[in-house]
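I'd like to ask some things about the structure below.
All protein chains but one are shown at their positions in the complex.
Up next, chain A:
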Amino acid sequence: MGIKWNEIFVGGDPLLVGSQIAIVLTVVAIVVGLTYFKKWGWLWREWLTTVDHKKIGIMYILSGVLMFFRGGMDGLLMKAQTARPEMNFLDAQHYNEIFTTHGVIMILFMAMPFLIGLMNVVVPLQIGARDVAFPQLNALSFWLFFSGAMLFNISFVVGGSPDAGWTSYFPLAGKEFSPGIGNNYYAIALQIAGLGTLMTGINFIVTILKMRAPGMTLMKMPMFTWTTFITSIIIVAAFPIFTVALALMTFDRLYGTHFFTLSSGGSDMLWANLFWLWGHPEVYIVILPAFGIFSEVIATFSRKTLFGYTSMVVSIVGIAFLSMIVWVHHFYTMDAGPAVNSFFSITTMLIAVPTGVKIFNWLFTMRKGRIQFTTAMLWALAFVPNFVIGGVTGVMLAMAAADFQYHNTLFLVAHFHYVLIPGVVFAVFAGLYYWWPKMFGFMLNEKLGKYHFWLFTIGFNVTFMPMFFLGLKGAVRRAYTYSAESGFAPLFLVSAIGSIILAIGFAVFCYNIYWSFRYAKRNVFHDPWDARTLEWMTASPVQFYNFAVVPEVKQLDAFWHMKKRGETLTLKESDIKKIHMPSNSGLPFYMAVVFGITGFFLVFEAHIAAAVAAIGIVVGLIIRSFDYNDGYYVSVDEIKETERTWRNVEGGTENHVG
C-alpha cells in the first residue's frame, strides 16, 4: 500500500529513542493497570462512551494538562539549548521541530481544550440547563479533538515532526522545501481536531440561545456564558477558513496542486493571509473565555456584582467584530503598501479600547470590595498587570512602521507570551481552583496553590521579561543558537533559569492535584466560595442530571439573590418531575478511531489505505443516521434519593475561604 516503513520510525537521536521507550512503557503500564484492576468496563461505560457535558469537560481538561506537560517540555528543551551561546544540545533541525510542536500544542492542544473543558463543565450549569443542546455531538467534538491531538503528538517518534513553525508558512512548508512527511501531520491532524472545535462552536451557540433557564434573558447571563457565546460565534466564523486553508495545503502537499507554491501561478502569501484570517480570531477564541473566567472570579472574591456589565458585553462584541479585521498585522513586512498597513494598524490599535474598558471594569469591581485572597483570586490579580504589559507591547507592535524593527525578534515572542500566559494560562488556573470542587467534590489545596502561584508568576516574568530586551537588541526568534560575541548570553541565561522556576510551579500544580485527590476533605459544601451564579446551586460534585428542578431566574447573579431570599436549599418534592436524559454512545469514540487511522494513512501518503479507512467514517455516519435512541428517563424516586444525600448534610459544610 505504498507505506515506507523505514520512514516511519525515527531512530538515532538518544532523546527520541528515550521518548519512544518511555511511550511504549507508559502504554504497557496503562494496559496492564486497567486489566489488573479490572477497569476496562468502567472506562468504557463511564468515560469513553459518556455524553455528559461534565465528564467531557473533565476529559478535555485532562488532555489540556497532558498537553501542557508536552508543550512545556518542548519549551524547556528550547531554553536549555539557548541557555549558553553555541550549545550543541539540540541541532538546528531538532530545534525547528520543537518550536513548531511547542506552538501548535500550546495553542491548539493546551489552551483550547482547557478552555473548552471549562466551558463544557460550567456553561450548561450557569444557564440552568441539563446538558448541552447536542450531547452526542459534544462527545464527537471531544473525540475528534483527541484523535487529532494524538495524531499530532506521535509525529515526533513516528515519521518526524513538522518543522516549519506553528504558522507553517509557505513556501517552506510546501513539498519543494519540506519533502518529508512531517508537515503532513500538521495539515491532517489539525484538520481532524479543527472539525471537533467547529462542532463545539455550533453546539454552544445553540445551547446558550435555546436552553437557558426560564427568566434568564441574554442580559442576565453570567459573564462567562456571554464570553463563551461570543467565542462560539467567532469559532463558527473563523474555523472554516482554517479548514479550507488546511485542505488546500493538503492538496498541495499530497496531490501536487499549486495553491501556495512559488511556481505555476501559486501564491505563497495566500497561505499567510488565510492562516491569519483564522489565526487572529483564534487568539480571541482563547482570550475571551479567559476574560469570562476572570469576571466570575473577581466578582465572587470581591463580593460585588461585576462593574459595568453592559459595557463588558459591548466590549466583548466589539472585540469579536474587530478580531476579524486585524489579521494583516501579522505580516506587515510583506509590505502590502501604506493603505493596507495603515488600515490594519488602526483596527489593531482600536482593539486596545474595548480591552481597556474591560480592565477598568475589573478594577472597579474590586474597588471597595471585600477582597478574599484565594488562589483563584491571586491568579486574577496577577493577570491585570502582566496582561497590561502584553497589551501595551502589542500596541507598540501594532504600528506598522515600527513593526519592521520588531518583526521576527524575541520582542514579539515575549509580547505574545505576556498576552497568552497571563490571559489564558492564569485564567485556566484561576478557573480550575475555582470550579474544582464542582467537578470533583473536593477542593485543591490552597497552600500548595499559593506555592504554585508564586513560583509560576515569578518564573514566568523571569523567563519572558528578558526576551523583550533580547528582541530589542536584535535577537531573532526561531534561531537555534547565537554567538558569544552577540552579547545575548546573560539575558538568555536569566530566561533559562526563569523557565526552570516556571516548570517547578507547574510541577507543584500537578502535585497539588495528586495531593488533593488523595487527602483533601470530601464533604465539601456545595457553595464553598459563597458565589453568585447558578452552577453553585448544585451538589459538589454535580448530580448527573444537574438540576432536580430547573431554577427560575429573576436577575443577574441569580444564585446570590436566591441566597439572600433564603430559597436555595428548599426543594419542594412535589415539584420534582421525571427527567429526560441522553443515552451513552460508543459512536463518537469509534469515529475518533477511524478518523485517526484515516489521518495516519494520509500522513504517510498511503492513499488506497486511507480511502479504505475512510469507508469506516462513512459507515459511522450511516449508523448515526439510523440511530433512533431517544434517551431515557430518570425516575422521580431516584431524583429524590439523590437530592436527599446532599441537601441534608447540615453541619457537614466546609468553608475553606481564609
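By definition in this document, contacts are C-beta pairs under 8 Å (C-beta built on N, C-alpha and C of every residue); 3 or more make two chains touch, one makes a residue touch a chain; residues count from 1.
What we mean here is this: contacts and distances are computed from a predicted model.
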| item | value |
| --- | --- |
| Omitted chain (choose from "propanoyl-CoA C-acyltransferase", "Quinol oxidase subunit 4", "4Fe-4S ferredoxin-type domain-containing protein" or "Cell shape-determining protein MreC") - UniProt protein name | "Quinol oxidase subunit 4" |
| Omitted-chain contact residue, chosen from A:Val17, A:Val340 or A:Ile458 | A:Val340 |
| Touch criterion as defined above, residue of A:Leu15, A:Met73, A:Leu172 or A:Ala237 at the omitted chain | A:Ala237 |
| Positions on chain A where the hidden chain makes contact | 233, 237, 241, 267, 269-270, 273-274, 277, 324-325, 327-328, 334-341, 628, 630 |
